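Worksheet for the structure shown next.
What you see is the complex with one protein chain gone and the rest in place.
Labels run A, B, C, D, E, F and G following the written order; every chain starts at residue 1.
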Amino acid sequence: MNTATANINSLTDKPFHYCPGCTHGIAHRLVAEALDEMDLRGKAIGIASVGCSVFAYEYFNCDMQQAAHGRAPAVATGIKRVLPDRFVFTYQGDGDLASIGTSEVVHAANRGENITVVFINNAVYGMTGGQMAPTTLLGQNTTTTPMGRDRLVHGYPLPLSEMLAALPGVGYLARVSLHSPARVRQAKVAMSKAFSCQIQRKGFSLVEILSTCPTNWGLDPVSALRFVEDKMTKQFPLQVFKDFDQEVNE
Amino acid sequence: MNTATANINSLTDKPFHYCPGCTHGIAHRLVAEALDEMDLRGKAIGIASVGCSVFAYEYFNCDMQQAAHGRAPAVATGIKRVLPDRFVFTYQGDGDLASIGTSEVVHAANRGENITVVFINNAVYGMTGGQMAPTTLLGQNTTTTPMGRDRLVHGYPLPLSEMLAALPGVGYLARVSLHSPARVRQAKVAMSKAFSCQIQRKGFSLVEILSTCPTNWGLDPVSALRFVEDKMTKQFPLQVFKDFDQEVNE
Amino acid sequence: MVYRININEERCKGCKLCISVCPRNVLDLGSSVNDKGYSFVTAANSKQCIGCRACVLMCPDLAIDVLPKATRA
Amino acid sequence: MVYRININEERCKGCKLCISVCPRNVLDLGSSVNDKGYSFVTAANSKQCIGCRACVLMCPDLAIDVLPKATRA
Amino acid sequence: MEHSLIIAGFGGQGVLFTGRVIAEAALLVGRNVTWYPSYGPEQRGGTCNCSVVISDTVIGSPVIDTPDSLLILNRPSWDKFTPMLPEGGCVISNCNLVTDARSLLRGNEVALPASDLAAAAGDRRVANMVLLGAFSALQSWLSPDHIAASLKRLISPRHRELLDIDLKCVEAGRKFMLQQREAVRHD
Amino acid sequence: MEHSLIIAGFGGQGVLFTGRVIAEAALLVGRNVTWYPSYGPEQRGGTCNCSVVISDTVIGSPVIDTPDSLLILNRPSWDKFTPMLPEGGCVISNCNLVTDARSLLRGNEVALPASDLAAAAGDRRVANMVLLGAFSALQSWLSPDHIAASLKRLISPRHRELLDIDLKCVEAGRKFMLQQREAVRHD
Amino acid sequence: MPKFGLMKGNEAIAEAALRAGCRAYFGYPITPQNEIPSYMAANMGLHGGAFVQAESEVAAINMVYGAAGAGVRTMTSSSSPGISLKQEGLSYIACAEVPCVIVNMMRSGPGLGGILPAQGDYFQATKGGGHGDYRLMVLAPSTVQEAVDLTYTSFALADKYRNPVMILGDGLLGQMMEPVTLPEPISDLPSKPWATTGCQGGTPRIINSLYIEADAMETRLHHLYRKYSQMQREEVRFELYQTQDAEVLITAYGSTARIAKTAVDRARSNGIPVGLFRPITLYPFPTEQLHGICTHVERVLCVEMSMGQMVEDVRLAVNGACPVQFFGRAGGAVPSPSEITAQIESMWAEVNAQKEVNR
Partner (left out) sequence: MPKFGLMKGNEAIAEAALRAGCRAYFGYPITPQNEIPSYMAANMGLHGGAFVQAESEVAAINMVYGAAGAGVRTMTSSSSPGISLKQEGLSYIACAEVPCVIVNMMRSGPGLGGILPAQGDYFQATKGGGHGDYRLMVLAPSTVQEAVDLTYTSFALADKYRNPVMILGDGLLGQMMEPVTLPEPISDLPSKPWATTGCQGGTPRIINSLYIEADAMETRLHHLYRKYSQMQREEVRFELYQTQDAEVLITAYGSTARIAKTAVDRARSNGIPVGLFRPITLYPFPTEQLHGICTHVERVLCVEMSMGQMVEDVRLAVNGACPVQFFGRAGGAVPSPSEITAQIESMWAEVNAQKEVNR
C-alpha cells in the first residue's frame, strides 16, 4: 500500500499493535524518520524496553535488542562501549524509565554515555492495564490510585527531566509533546537534535515525549490529545533543558 | 570511662571499628546527639546500610534494622508506613545511596516519605577497599580508576543533592561538612533541622555530609580534612537546598 | 493543487486523530469495518484537501498519506 | 577556668584530629600504645586548655572530653 | 454432569462478561463453576475468549480441550475454536459477523443474526447477550430468571439502562432459538 | 615434604607481605606453594594473618589446621594460633609485642626481640622481616639469596631504600636465630 | 462474616490476606497478578493498612523487610521476572528471620518470556533462588478456595517460623474465577517482641543478617536449619487422589494437578489404576510420604508446566524405588486432560508389557 510506511526505511511493514489513537505510533515514526534522514539505520542499534512498546524490535527496521524492564540504558551502555562508532538509542515508557529504571537512566546520563533515550511519558503503566506511573498527575485515577493520586500518599509526579538537568553528563535534554501537528513537528526537531548530540559525541541525550494512553485514561483518542494539552503540559512544561550547542535559559 | 559516650544515650558503649580519623564517627555522634536532644531514642528506628557503617546497628542505641546495599530508604518506607508516629532514619554511604540505591532514594524523596536520610559522602567506596564512588572527584585515584577519574570514561561526580532538590516531596535538604569544628557545629544544626522536618511531617529530609576516608584516600587523617575543605567542597558546595520552613534562594 | 489521499484500510484503526486535525473536514469514518474489526477513515471530501499533511503527522498508524495528484493525469 | 581533659585511652586511635584543631597545643600523642596497637593522645599541656571543645567536636571516637574542673575541689 | 463452554470474539464484544453472567448464574443454581479468561497484553486489540466449566461435582481442569459448546462472535475465533468441537458439541455464532465460515465437520451449528437482533432490541453492539439467550434456550438449568438475577449482580444499579438492553437481547436470542427449534421440529 | 606456616599480627605489621616473600622464594626454588590471606572488611583495624603451604607435590588444602610453624607478631594472634600447634611445631614470636603470653603446651618456642632488632637495623616497624630471617634459619631450603631475590621481585625499584632495610632485618633475625641455636647446642 | 461468591484467584488471595491481618502490601505491577495490587489499593486503606506501589520489585521486597520487621503482617506479590528481582531481598529476609508472605503467580520464562501460565519457578522457589543456605516455605494452591485457605494460613506459618512463606501459583490460578468461601477476619495476632517498633524504655532490638564471624554465621545457619527440620516434621501437606490401588502414580502440583485430576478420572473410567499425589507444601516437600506410596506403585509420572523441575524432588523421594518419568508443557502451554490421559495410557501399557515379561 502506498501510505507513509513505504517511505520510511527505518520502519518495517508490520502494523503497530497499539490501541487506536495511541501516540506511541507517532513517536515511532519520528524516531524512524530521524534515522532515515540522518542515514543511521545501518549503524543503529535500538533497545526496546518493557511496556506497550516492547515489540518495538518488530517495528524498527534496524538491529534491536529487547531489554529487561528499566534496564535499557544499561544495555545501551554495554553496546555503545564496545561499538563507540555505532548509533545506539533506547525507547522507554515512563514506568520503565522513571520508576524501575531510575538508577540506570540517572547513571547513564551522569556518565555522559553517548546514547539517545526516547522517553514516552504517558502518565500511566499502559501495558499492564493502567497502574500509577511516577508521572501520573495528582488526582488522576489509575487502578492503583482508585481515588486519584494523592500527593500525601503517592507522592508527586516525578519531574525526571528536571532532575536529569542537574547532571553535567547530559548533552541534550528536551520535553516535547504530540498533541497537535505543530507539536509533532517540534518533537521531530528535538529528535534530530538528540541524534546529532550523540553523533557529535556531546554526551547523553534524551527526548521526553508527552504521549497519550486513551485506553487507560478512559478517554477517546481525540480527548486524550486534549488531556495532554490541558493537563499534562501544565505539570510537565515543554522545554529544552539542555542543548549541547546552545546556551539554555532555564 | 567518663568521656563523651557516657553523656550520649543514643550511642552504645561499643567502640567504633572505623579507621583512625575517619569522620564516620563524628557523624554518628551528631545523629545520636540529635536523637538525645529531641528525645527520639525510644521511638526511633534506624536503618544501617552496607558500607563501612554497616555496624551502625551496634552503635546506635535504638531499634535498628540492617538493610541490603542501597535499599535503606525502601526499608525505611516500609517501617514508616506502618508506624507513622515513629522516627525513622537511614545512615548511608555514597556508594550505597548514590550508586546502587539511586532509585530507592529518589523515589522515597519523591513520595515525600517522612523519613530522614543521613548521607555520608566520602567520595569513595570505603568498605570494599577504595573503588570509585559516583561522588569520586575528577582526577581522583581509586582502585577502579587507577589513572584518576576521567569525565569522558567514568562520568562526572554525581550531584545527588542537586538532583533531589528538583523533587517537590523533599522538605529539607542540606549539604554540610565535618572538616572543622565550626562545620561540625553547622552539621549538627542541619541534623536537627532534618529531624524536625520529619517530626513536623514536612516530607523527606536528607543531610549530605562530606566525610573523610583517610585509608582509601591514602592520606593521614588531618590531611584528609584538608582534602575535604580544599577539594570536596569545591565540587560539592555546602548549601541548604531546601528548608521546609524557609524560602531558599538557590 | 489537487491531492490524492491514500488510506491503508487495514492499518487504520478509526481513531479519528486525523479527522480531528483536518482543517477542511476532508476525512470521515466509514461504516464498514476491516479485518481487525475497526471502522476506518475515508476521504469523504477529498476535493477540499489543501495538502497540509496535518492528518499524516497525527496518524499513529501510518495509515494515511497525502500526495499531490499529477495534475496532468 | 580550669579544665579537666578526659581521654579514653582504649578508644583513642591516635588520629590527631583533636591535636590539629586545638588552638592551644594542649594535646599530643603519647609514646605508649593501647591494646589495639594505637598510640593515644595525652593532655600534655592541660593547663593551657580554654575549654573550647574543638577537640571534642572533632574526635571521631568519643575518646576525649573536656569538663570544667570543679574550681573549688 | 459437566458442561464446558468457550466464548470467543474480539476484545470489546463483551466476551468475558458473557462468561461471567453464565458463571454467576451457575453459582445461583448451586453448581460448581470455573471461569477462565484468555489474558494477553490486554491493552492491545485482537481476540479474546473465556472458558466456563459448570459441573455438579468438583471441577478438575478449567482449561477446556473439548468444549461442549462454543459461542462465537468473530471469524478468527471460529477458525480457532471450531476444530476443537467434539461429536455432539454445539457452536452458536453471530452470522452477522462470522461470514464465509467453512462448515463444521461434526457437532451442531446454530448461526443467528445476533447483531441484527441486538440492533432491533436497542443496541447493535450487544450481540453477546443475544448469543447468551440462544445458549440458554439449550440449557435447561439456565432459566431467564437466573440470567436476570446474574445480570443484576454484575451490573451496578447506576447502569440500569444497560441492564434493560441486556435483558432484551437475552430474550431476543432465546426466542430466536426456541423458534428455530420449533421450526426444526416441524420440518 | 610439606611445610605449613601461619603468620599473624595486627594489620599494618606486614603480615601478608611476609607470607608473600616466603611464597615467592618457594617458587624460586621450584616448589609448590599456596598463600592464603585472612581477609576481612579490611579497612577496619584488627588482626590479620596468612597461611603459606610449601610442598614438593600437589598441595591439597591451603587452609592449615595444624601449622608446622607460626610467626606471631601480636598477643591476640598468639592466643588464637598457638593452640593449633602440633607436637614438634615451632612458634617464632616477637617478644617485644607478645608479652605475658602463657607458655605452650607442646611444640618449640622461639621468642626474639624483633622490634628491637629491627630498630637496630634501621626501622622498628620492620619486625616482620626479622621474624622471617629467624624462620629462614630453620628452613634449609630458604636461603638468604632466595629471600633477597624474592624481595627484589616484590619491592619496586622505586622503593630501593625499603629493600635495604628489609634485607638488613632479615639478616638480623637470621643471625639471632643461628646464635641462639648455637647457644642451645652449647648448653 | 464468612463470605461466599465467585472470585478471581488474585482477588481472592488479596482478600484472604486482609482477613489474615495483612496490614501492609508493597508491590509493583506485572501480569498476570495485577489484580492483587489493584485490590489492595482499593481495600487496604479501609483496614487502616499501608499500600505502596513501589518503584520496583527490589524496592517492594525491601519495604516488606522494613514493615514486617516492624511487626506488621506484610505481603508482596509479583510474577516470575519480578520475583527474580526479589532474590537478594528474600535471602536477607530469610536470614534476618522476618516473617512475611510473597505471592508468585508464575508466567512463562525464562527472560521476558510470556504472560501465560507456567511452573518454571519451582527451583527458584524451593531451592532458594537467592544466595546462601536458606529456604522459603512454599505453598502451592490448586483451586481458588485453596488459594484463600493457604494464604490465610501462610501468615500464621510465617509468624510461627519467622520465615518468609511463598504462595506459588500461576496465571491460570490467578486469572480464573471460582466460588469461594472466605474465612472470618482474624481477631488476635501474635505479639512480636523482636519487632523494631521503637524500643521506648527497653533494650533496643536489631534485625540483621550480617554475621561477620564464621562461627556466628554458622550458628545462625544451624538455627535456620533446625526450623526447616521442624517444618519438615510439622508442616508437610499433600493430597492423595485415587492412590489406594494405584499402580501408576501422577505427581503434580497447583493448576497442573487439577488438570491431572481430570485426566485421572478419564483414565480410571477406562479401567486404569492411576492415582494422583499432589504436594501442597513444595517446601517442605512430602518426601517420606511420597516414598511411602511408591512401595506399591509401578511407575511415577511427574507432570508440570515446565521442562522438569519438581521431578527432581520426586526422584529424590522415590530414590530408585520405581521408574520416574516426566511429562511437561512449557512456555505458557497448559497440558490438556487428554494429553495427560494419553501419557497415562502409554505408561499403563508399559507396565503391562513389563508384567508380561516378568510373568
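The definition used in the following text is that contacts are C-beta pairs under 8 Å (C-beta built on N, C-alpha and C of every residue); 3 or more make two chains touch, one makes a residue touch a chain.
None of these values were measured; they are calculated from a predicted model.
Across the complete structure, the visible chains that the omitted chain touches are A, B, F, G. Screening A:A67, A:A133 or A:M232 for touch with the missing chain picks out A:A67. Within the set G:N34, G:T76 or G:Q309, the residue that contacts the chain not displayed is G:Q309. In the complete complex, the hidden chain is touched by one of A:I79, A:L158, A:A190 or A:C213, namely A:I79. Panel shows subunit A; residues 41-45, 47, 54-55, 57-58, 60-68, 71, 74-79, 81-83, 86-87, 103-104, 106-107, 111 of it touch the chain omitted from the view.
Listed by residue number, the positions of subunit G touching the unshown chain are 58, 80-81, 83-85, 87-88, 91-96, 106, 108-116, 118, 120-121, 123-124, 127-134, 208-221, 225, 306-309, 312, 315-316, 319-321, 329-334. Residues of subunit F that touch the chain left out of view are 20, 23-24, 27, 32-37, 39-42, 58-63, 65-66.
The working rule: only the chains that are shown with their structure count from here on.
The chain with its Cα centroid farthest from the Cα centroid of subunit G is D.
Ranking all chains by how far their C-alpha centres lie from the centre of subunit B, first place goes to E. Centre-to-centre spacing of subunit C and subunit D amounts to 85 Å, using the average Cα coordinate of each chain.
As a whole-number value, the distance joining the C-alpha centres of subunit A and subunit D reads 59 Å. Listed for subunit A are residues 18-20, 54, 99-100, 102, 127, 129, 134, 154, each touching two or more other chains.
Residue positions of subunit G with contacts to 2 or more other chains are 31, 55-56.
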